[in-house]
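Only one protein chain is missing from this complex, and each of the others stays in its spot.
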Amino acid sequence: MIIVMKPHASQSSIDNVVELVKSSGLTPHLSQGEEVTIIGIVGDKSKLSNRNLEIAPEVDKIVQVTESYKLTNKKFHPYPSVIPVGKTEIGPYNLTIMAGPCAIESEAQLLTIAHAVKKAGATILRGGAYKPRTSPYSFQGLEEEGLRYMKKAKEETGLATICEVISEESLEAAVKYVDMVQIGARNMQNFQLLREVGRSGLPVLLKRGMAATIDEWLNAAEYIMAEGNHNIVLCERGIRTYETATRNTLDISAVPVLKAKTHLPVIVDPSHATGVRAYVKPLSKCAIAAGADGLMVEVHNNPACALSDGPQSLTCEQFEDLCQELASYAQLERRTFR
Amino acid sequence: MIIVMKPHASQSSIDNVVELVKSSGLTPHLSQGEEVTIIGIVGDKSKLSNRNLEIAPEVDKIVQVTESYKLTNKKFHPYPSVIPVGKTEIGPYNLTIMAGPCAIESEAQLLTIAHAVKKAGATILRGGAYKPRTSPYSFQGLEEEGLRYMKKAKEETGLATICEVISEESLEAAVKYVDMVQIGARNMQNFQLLREVGRSGLPVLLKRGMAATIDEWLNAAEYIMAEGNHNIVLCERGIRTYETATRNTLDISAVPVLKAKTHLPVIVDPSHATGVRAYVKPLSKCAIAAGADGLMVEVHNNPACALSDGPQSLTCEQFEDLCQELASYAQLERRTFR
Amino acid sequence: MIIVMKPHASQSSIDNVVELVKSSGLTPHLSQGEEVTIIGIVGDKSKLSNRNLEIAPEVDKIVQVTESYKLTNKKFHPYPSVIPVGKTEIGPYNLTIMAGPCAIESEAQLLTIAHAVKKAGATILRGGAYKPRTSPYSFQGLEEEGLRYMKKAKEETGLATICEVISEESLEAAVKYVDMVQIGARNMQNFQLLREVGRSGLPVLLKRGMAATIDEWLNAAEYIMAEGNHNIVLCERGIRTYETATRNTLDISAVPVLKAKTHLPVIVDPSHATGVRAYVKPLSKCAIAAGADGLMVEVHNNPACALSDGPQSLTCEQFEDLCQELASYAQLERRTFR
Partner (left out) sequence: MIIVMKPHASQSSIDNVVELVKSSGLTPHLSQGEEVTIIGIVGDKSKLSNRNLEIAPEVDKIVQVTESYKLTNKKFHPYPSVIPVGKTEIGPYNLTIMAGPCAIESEAQLLTIAHAVKKAGATILRGGAYKPRTSPYSFQGLEEEGLRYMKKAKEETGLATICEVISEESLEAAVKYVDMVQIGARNMQNFQLLREVGRSGLPVLLKRGMAATIDEWLNAAEYIMAEGNHNIVLCERGIRTYETATRNTLDISAVPVLKAKTHLPVIVDPSHATGVRAYVKPLSKCAIAAGADGLMVEVHNNPACALSDGPQSLTCEQFEDLCQELASYAQLERRTFR
């Protein structure tokens, strides 16, 4: 932590800050120049949490130098984590594809898609039973009924399963039926829910909030880890920018940035990132080339009639074609796949 | 709803769309030009919710022409709403100031501040008992104990009270102690929570999500209203942009835009919008001049030692000074105040 | 300037940085903690401009603590500047209104508007002769012919005049006819043009780039001042964000931020910020309440037929009404007006 004093700050203002730091049990280091004095503090900055030094006299600004996330931080856990989900795992040695419908609509729909995505190469079935929709008048999901179909699909295909949870109630239900739960973008900073999935013990896919910085995202993961649950996978799904040609802007740089900052696996969701089916293939290939550990892709047996996000869903045939093309990219990245 | 076909789309693709629209019980209106055909549809577009026309052959794009929010829409409810809260009300005829500490720290702290803000002109006491914090290691609030101090402060001062809720549990507690609940920016699309506050019957302050469009915000309000709770006040608190000189970017235009789109009252939170105490006064004045129905301002009896957001909090003296200056602006806007 | 070393950086990496700093004639100050070492450097950091310390071994990051702009910096010039333009001036003691058509269309149009805006209270006539338009097929302005009408309007009304310049050629023409030149948002970092207006000697209105930070904006102003031209006024005109309800997002906080960072006057352009005529009045009032030294407003005698930006232009009658209402706000801010 660095305290930058205003130019030509008076000695008494400098002394005041030095004193506040010392009285909190920390050691200040002064760098005094002709115009500006800066005061470096190394150590446990939480000791200063009730000292708002920003508003001490003649303080210009405070600069943080260390990250507030610890358990998720690669600095302290240098090796990449491998997260087990059902019979598969997510990590640096393989390419994981999660695929399935945006919303579960019926048992027949889900089973058809489950068999198709398994055949193509997916190892985890995704399917929404609780849908957070912008408008209250849109289809909100089959809820627990949908989860039961997920369990059935798992039994029939052997695929691991993942479902979004949006509340304590949906989490309690999900724990009974699926292998992994997802926190969606809109709930990335629903701290209560983060704590609860932390205590659930299930592996968690944590999607990035639409306007979350990478640091805030890792702090959200820290909430889950702080409850003792270390099985977290991060999912980049596009951020909000001024560009409207795509639904969101896929921040592909987040993949190498996260690889530098955390030990947690990172996957990419090209379907939500773009909202356009035709862009899913190029962005899937690019995600793997950028170092992602996997993908989450929306697949529907009849996108033209899908109750949610049809325009961004691949048909089963398109998904099969996608996986075939991805195999060469996985190989170049030395990841096992199919 | 308008369907724009690709240039030189074939007659059979156009016929296909026309047929899909008709089979859903709606009437298509064609505008055929030399290059482009557009198909207008007026009527209940929910009939097309399971027809993803975007991916029908040779469709270029779909343009929505009507808003998905109804109950919050000024088009159907032209007169401004007035929301009663405790013994006061929020609406076009007066200027409402909500003030208090970011986090409730102790009974003494809260009571000191409550008396001071009442004296200065506030009619609603704000105070955080459940704090959504970016890091799990930051102070998370006094929870129900804090709410009890709020009730005490109300009894002593007569101020109405407001507290943020972040979960079903905190909502259940809040209902017992305060007059109004707040949904914070991070929970603006926590649809489960929106429905629950909708059912609680308490007036709700709905803060804008950090990356929410005005339309998404009004759809979030629609979730609350759809549960039968019409007592909603919107709070602009800054959006996330690339500019870092302020914590967020206050979207002051949202005030007149909302006045044109909805009948609900709008207030502004200059403290969170900027994160800097010195900017609170100019932005408070500007919010009133822009047409806001009120303000939410953070006040602390000792900001230098505040456990949360000290640097953006005003001292009690600064708040008194602010209110004095605001009186003239309220008068120019023909709003009663103090 | 602060150099933050990676956690547990080796002594030799620390020594290497210390040596690089010393060999550049500067003095490093070490703060060594258990995990992290930070190295403060105060003094002329330009000595390190060819030392890219970011990529020295085990350096984590570099944090700048001082601004790169000097002449525009309030730290070194604490009193607000007053900029003379024709017979008027822009600064803290009065409220300056620049008004006129987006594009000059004819002599009759310009003179009609000039007389109307003068009568209402404007002291500077704006009018575009060189129009930077997104599409090459849109109206591009009357060029020098338009400037001649500006001169005529000045002679007839006594108003000072301002016109945007977009190139060396247009600047050479403008110098002959108008009192002040404007650098538009798209050219804020056209450094060649900044240097040329710096050498022209005319007062300059520097609009903020659509995605420029306040620091970049002040650095752009620094380019002009470095050429010896200190007559600069800054104009906030909205930044680009994800919100589409308004054309741009007016960053009203920029006004108090600039008042804290620079001695240059600041005005606000509500017409371009919103793109919607109905929002011009509330945002004009709010700009004054936020501390702006003036406004730039688009006015047209027949907006329905304007060749550029008609939908955001006020009629002459609306402008008269606006100025009447603004008078009370100017008075509250202790600024002379009309």
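Going by the order they are written in, the chains are A, B and C; count residues from 1 in each one.
Rule of thumb we're sticking to: a contact is a pair of C-beta atoms (placed from the backbone, for glycine too) under 8 Å apart; a residue touches a chain by one contact, two chains touch by 3 or more.
Everything numeric in this text was worked out from a predicted model, so none of it was measured.
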Using the touch definition given at the top, which of the shown chains does the missing chain touch? A, B, C
Out of C:Ile166, C:Val266 or C:Ala330, which touches the unshown chain? C:Ile166
Tell me which residue among A:Thr112, A:Ser138 or A:Thr213 touches the hidden chain in the full complex. A:Thr213
Name every residue on subunit C in touch with the hidden partner chain. 46, 49-52, 54-56, 68-69, 132-139, 166-170, 186-187, 189-193, 209-211, 216, 219, 222-223, 226, 240, 277, 303-307, 310-311
So that we can see where the missing chain sits, which residues of subunit A does it touch? 211, 213-215, 239, 241-246, 249-257, 260-261, 273-274, 278-279, 282-283, 285-291, 328-329, 332
State which residues belonging to subunit B touch the missing partner chain. 2, 4, 6-7, 29-38, 40-43, 60-61, 63, 65-66, 75-76, 240-242, 244
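The rule is simple: only the chains that are shown with their structure count from here on.
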When you average C-alpha coordinates per chain, which one falls nearest the overall C-alpha average? Tell me, please. B
Could you work out the angle of the rotation that brings the CA atoms of subunit A onto the matching CA atoms of subunit B, rounded to the nearest 5 degrees? 180
Taking each chain's centre as its mean C-alpha position, how far apart are subunit A and subunit C in Å? 38
In angstrom, rounded to a whole number, how far apart do the mean CA points of subunit A and subunit B lie? 26
Rounded Å distance, subunit B centre to subunit C centre (Cα mean): 31
Contacts with 2+ other chains: residues of subunit A: 240
